[in-house]
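Of the protein chains in this complex, one is absent; all others appear in place.
Let's turn to subunit A:
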Amino acid sequence: MAATADESYPNLRQILEDQLVTPLNRIPGVGAVNIQGGPVREIQVSVDPQRLAAYGVTINQIGQALSNENVVIPAGELEVGEQQYNVRIDTEFTTVGEIGQIIVKNTSEGGVVRIGDVAVVRDAIDEENRIEVVNSERAVTLAVQKQNNANTVQVAEAVLARIPALSKSLPPDVEIATVVDTSDFIINSIDNLSEVLIYAVIFVVLVVFIFLRRWRATFIIALTIPVSLIAAFIYLSITGNTLNLILLSSLSIALGMVVDDAIVVLENIATYVDRGTNPREAALYGTNEVGVAVIATTLTVVAVFLPLTFLTGLTGIWFGQLGSIVVVTIVVSTLAALTLIPMMSSQLLKVQRSFHDKSKSGKSLRHKLNRRVEGALSSLGNGYKKLLGWSLNHKLIVTAIAFAMFVGSLLLVPRVGTEFMPQSDNGRLMVTIELPTGRSPESALATINKVEQIFFEKVPELRVISSGIGSSTGGGSALGSASTGPNTLDVTASLVPVSERERSVFEIAEVVRAELADIPEAIQYSVSTQGGAGAGPPVAINIVGNNMEQTSEIAAQLIEKLQQIEGVRNADESRGDPQPALEIELDRDRLAALGLNSGVVGQSIRNMIAGLTATEFREEGEEFDIVVQYQDVFRQNIDDIRRMAVATPNGELVEVGSLGEVEEIYTPPKIERIGRERSIQVTADLFETPLNVVIEEVNDFIANELDVPPGVEIAFAGDIEEQQDAFEDLFLLLGLSIILVYIVMAAQFESLKDPFIIMFSLPFAFTGVLLALVVTNTKLSVIAFIGGIILVGIVVKNAIVLVDFIQLLRGRGLSLFDAIVESGASRLRPVLMTTLTTLLAMFPLAVSQGEGSETWKPMAVAVIGGLTFSTLITLVLVPVLYAFFHRKRKHKVSLLTG
């Protein structure tokens, strides 16, 4: 949040602290309110060193005098008769003028030295150490941080609701604007995902209706959706989780699967009803017949999602919840399919016959649709039958083609880039500009103007721009960007919502980068678009070693290398450029001779330059610091420091220049340590370049060109490290899922061969994933990887249905060929139906353009690609392989054991 004002600016900070910060702090959930920029009132006692010397007074004495004369001391109680008196001594300053009258010293001649004699007392404002500019106006920024366990959205709402009431009491020229509202992104993302979820429900219901073309049946199946959703919400409230993005995405993933079981059960019941059984008994026996099969397919899905809950690290936080929610919803949907669906069918399916009667006479839209769809589906079925017949006669060719496709898709692997988490467009740009060192914050105002000009001209999508320069005063910088040096300028630009602009934040960042190159005083600049789930910049390399020169050298070389790689932006090192400093090297021998030590001298010099906060001036309940320091004309250059006088214990004054040397040096602004060793971190952002490409190039560079001295270690950190950890975990998880699914199927089929045949649908799921990623130019992130793992559970379902039915028909005495073709024909519809519901439930997630959609898009893309491709292949290849594996053995048919 930022407040701007014209006339009230000098007092703005004070006004805000009283009128805004305190009330805001009282809102539940608000952790801290940081105020940045703007003037702070303080009482300055500016000392004239020449007068000090003349009167033989030191700064410390002035400070002492001030704190001794500005006291309230309760001295106890006194009883006079029945009256009780509190005795107190109150010498607090009531006016600023009083301060000048304080006596510092009695001279030996009998005179007195007052503060007014050696210093000028001014009611002034603090020399600003941080300047904030918002939309070209000097501003004071307020940052409201929530408590750790508080809900961001609730806190933000409460704070924003309080602002209008509070701003009424502010002077009329004060304007308050929101610069960054992190809850915006959350709310918009949730809205967007809720929309996605609604579309998913609509699509699923539509698919079910088109296939069944019965309102009542569709209604019964659709009923499992709210039941499962309610179960998911109950689970959430029990585990104490909040409604978050992971939950909503998980639900849209689960949505396509929850209806599957219901479809199977309902279909069987409907068959009974068609034969004239009364619905009640049809429901009873129809459900019993398929119950075991339904539970078995659910188990394969659970086998994939349950291990997700055991993931650790960042991926664990994300996908643990995904896993548990999908497991809960799927299990509940199965329970609903076995209980609720039969019950509803027994009550609602009666009208079936009357529907048939109507279909003969009616010519409504529904019947047209009925005929069309029926026609399309039967011609599809016939075509598939023919294809299947042909394939069974050309097993080798089909297998060879499939194998070639799989191998061919592996060639795509190098073209798929990787990243840790997809970057999301949260409509915020952070610009950091490094200016020449050793300049005052004031001088950067011109640069701020230039940067703002760039934004005003080139970025029409701009909503508000806020800049700050200088080190922040306590509590971290206001708007998340932590600038440390007085020469670092940071700018936060908030853009209008995604729906209202055509360019993404990444494209805008590119434009701004190009423009910033024209600002001559900017030594280094970076434009970052923080968003997504990854912590910090995607590329982070730690260089660990105690020799600072060596590590700096390597860091510089790495940065140079990184800058050469295409698509790398903002390559920088954590240590930063050296800052100029004046170092006073004291001569201990000389100090000792004068009865001084380094501590005393250092403290004195600090008091002269930085100032000594002696006491506080109280006015109208507010306290202001009284700061004693040298007048600024006496602290301008190195010589001034040399001339500063330090008092010895016997009252003599010695100049600093005679105690040691004052030198100009450069110091690194900060030194970081990893495992007790000094380290530098080299970081960079990426623009449309996959992480793995950068890792490879950097590794190559380190191995071949870089000369790494002994004692220096180079290690990847940040996203790279997280990605490597996560991918290792995920590969393990993938293997585990495949084994678990195989075990579940082996138990279900009581065979090792049949599950093996079914497993052949898996490679093509990955072929599909690769194709989808390459075609949509999506990078393989952890999210997309999870999509691949989910596929293991989803794609085998189709093959299970198919193989199971082939077994069934063979058990009923059909020949191998007939059994395969027949089961293909009869299972085509259920397979298409369940596949389409899953696909279409994911579809809105894949095409959504809204805020926060980038995060889950890769998963949806991966699942859609993998499922589509795998289903198409499964429908042909799995029957062929079945025929191939079962060609010799005569299936023993025993009716009694089945």
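Quick note on the criterion: a residue touches a chain if its C-beta (ideal position, glycine included) is under 8 Å from a C-beta of that chain, and two chains touch if they have at least 3 such contacts; residues count from 1.
Following the convention adopted for this analysis, contacts and distances are computed from a predicted model.
Asker: For the chain that's not shown, choose its UniProt protein name out of "Heme exporter protein B", "Electron transfer flavoprotein subunit beta", "ABC transporter permease" or "Nitrogen regulatory protein P-II family".
Answerer: For the chain not displayed, UniProt's protein name is "Nitrogen regulatory protein P-II family".
Asker: For the chain left off this view, which of A:277, A:309 or A:557 is in contact with it?
Answerer: A:277
Asker: From the listed residues A:165, A:292 or A:411, report the one that touches the chain absent from this view.
Answerer: Final answer for the missing-chain contact: A:292.
Asker: Can you name the residues of subunit A that touch the chain not displayed here?
Answerer: 272, 275-278, 280-282, 284-285, 288-290, 292-293, 807-808, 811-812, 895-898
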